[in-house]
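To start, I am sharing the structure in question, which I have written as C-alpha coordinates.
Removed from the display is one protein chain of the complex; every other protein chain stays in position.
And then chain A:
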Amino acid sequence: MTSSHWILIAVLAMAAFAIRVIGLFAGDAIRASRFAWVLDDLPGLIVVSLVASSLAGQPLITWVAAGAALIAALLTNHVIATMCIGFAAYAALGWFGV
(Lines give C-alpha, C1' and ligand atoms only; values in the text may rest on other atoms or scores of the structure.)
Protein backbone atom coordinates (compact mmCIF):
# COMPACT_ATOMS: atom_id res chain seq x y z
CA MET A 1 0.00 0.00 0.00
CA THR A 2 1.20 3.53 -0.71
CA SER A 3 1.16 6.32 1.84
CA SER A 4 -2.05 7.57 0.20
CA HIS A 5 -3.78 4.25 0.99
CA TRP A 6 -2.68 4.50 4.62
CA ILE A 7 -3.79 8.12 4.91
CA LEU A 8 -7.19 7.30 3.41
CA ILE A 9 -7.77 4.51 5.93
CA ALA A 10 -6.53 6.61 8.87
CA VAL A 11 -8.58 9.72 8.01
CA LEU A 12 -11.72 7.72 7.24
CA ALA A 13 -11.37 5.74 10.48
CA MET A 14 -10.85 8.90 12.55
CA ALA A 15 -13.74 10.72 10.87
CA ALA A 16 -16.11 7.75 11.28
CA PHE A 17 -15.23 7.37 14.96
CA ALA A 18 -15.41 11.14 15.58
CA ILE A 19 -18.97 11.17 14.18
CA ARG A 20 -19.94 8.36 16.57
CA VAL A 21 -18.34 10.19 19.52
CA ILE A 22 -20.21 13.39 18.58
CA GLY A 23 -23.39 11.31 18.60
CA LEU A 24 -22.51 9.97 22.06
CA PHE A 25 -21.82 13.33 23.69
CA ALA A 26 -23.77 15.88 21.65
CA GLY A 27 -26.24 13.84 19.61
CA ASP A 28 -29.32 14.85 21.56
CA ALA A 29 -28.41 18.56 21.46
CA ILE A 30 -27.73 18.42 17.70
CA ARG A 31 -30.96 16.55 17.01
CA ALA A 32 -32.86 19.24 18.91
CA SER A 33 -31.13 22.15 17.10
CA ARG A 34 -32.49 23.99 14.08
CA PHE A 35 -29.77 22.40 11.91
CA ALA A 36 -30.93 18.82 12.49
CA TRP A 37 -32.40 18.68 8.98
CA VAL A 38 -28.89 18.98 7.49
CA LEU A 39 -27.97 15.61 9.04
CA ASP A 40 -31.06 14.06 7.47
CA ASP A 41 -30.60 15.59 4.04
CA LEU A 42 -26.84 15.56 3.45
CA PRO A 43 -26.22 11.81 2.96
CA GLY A 44 -28.82 11.54 0.19
CA LEU A 45 -27.57 14.69 -1.52
CA ILE A 46 -24.00 13.40 -1.51
CA VAL A 47 -25.03 10.04 -2.96
CA VAL A 48 -27.02 11.75 -5.72
CA SER A 49 -24.00 13.97 -6.44
CA LEU A 50 -21.81 10.85 -6.65
CA VAL A 51 -24.19 9.33 -9.19
CA ALA A 52 -24.18 12.56 -11.22
CA SER A 53 -20.38 12.86 -11.13
CA SER A 54 -19.98 9.32 -12.43
CA LEU A 55 -22.51 9.84 -15.25
CA ALA A 56 -21.69 13.38 -16.46
CA GLY A 57 -19.92 13.35 -19.79
CA GLN A 58 -20.18 9.56 -20.12
CA PRO A 59 -21.42 7.82 -23.28
CA LEU A 60 -25.03 6.72 -23.81
CA ILE A 61 -24.26 3.12 -22.77
CA THR A 62 -23.46 4.31 -19.24
CA TRP A 63 -26.73 6.23 -18.97
CA VAL A 64 -28.75 3.29 -20.28
CA ALA A 65 -27.06 0.94 -17.80
CA ALA A 66 -27.74 3.49 -15.05
CA GLY A 67 -31.39 3.44 -16.07
CA ALA A 68 -31.39 -0.36 -15.73
CA ALA A 69 -29.75 -0.07 -12.31
CA LEU A 70 -32.31 2.53 -11.24
CA ILE A 71 -35.19 0.25 -12.26
CA ALA A 72 -33.52 -2.61 -10.35
CA ALA A 73 -33.10 -0.36 -7.30
CA LEU A 74 -36.73 0.75 -7.42
CA LEU A 75 -37.99 -2.82 -7.77
CA THR A 76 -35.66 -4.56 -5.31
CA ASN A 77 -34.32 -1.84 -2.96
CA HIS A 78 -31.32 -4.16 -2.66
CA VAL A 79 -27.71 -3.04 -3.10
CA ILE A 80 -26.22 -6.30 -4.38
CA ALA A 81 -29.10 -7.00 -6.78
CA THR A 82 -28.80 -3.45 -8.16
CA MET A 83 -25.02 -3.77 -8.58
CA CYS A 84 -25.35 -7.13 -10.34
CA ILE A 85 -28.13 -6.02 -12.69
CA GLY A 86 -26.43 -2.68 -13.43
CA PHE A 87 -23.06 -4.27 -14.10
CA ALA A 88 -24.65 -7.02 -16.22
CA ALA A 89 -26.55 -4.42 -18.27
CA TYR A 90 -23.38 -2.41 -18.78
CA ALA A 91 -21.34 -5.46 -19.79
CA ALA A 92 -24.13 -6.72 -22.11
CA LEU A 93 -24.49 -3.36 -23.84
CA GLY A 94 -20.73 -3.25 -24.35
CA TRP A 95 -20.70 -6.86 -25.61
CA PHE A 96 -23.34 -6.11 -28.23
CA GLY A 97 -21.47 -2.99 -29.24
CA VAL A 98 -24.20 -0.53 -28.33
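The working rule: a contact is a pair of C-beta atoms (placed from the backbone, for glycine too) under 8 Å apart; a residue touches a chain by one contact, two chains touch by 3 or more; residues count from 1.
The definition used in the following text is that contacts and distances are computed from a predicted model.
Participant: One chain isn't displayed here; going by UniProt, is it "Heme exporter protein C", "Putative branched-subunit amino acid permease", "Biotinylated protein TB7.3" or "Formate dehydrogenase-N subunit alpha"?
Facilitator: "Putative branched-subunit amino acid permease"
Participant: In the full complex, which residues of chain A touch the absent chain?
Facilitator: Chain A touches the chain not shown through residues 1, 4-5, 7-9, 11-13, 15-17, 19-24, 26-28, 30-31, 37-57, 62, 65-66, 69-70, 72-74, 77-83, 85-87, 90-91, 94.
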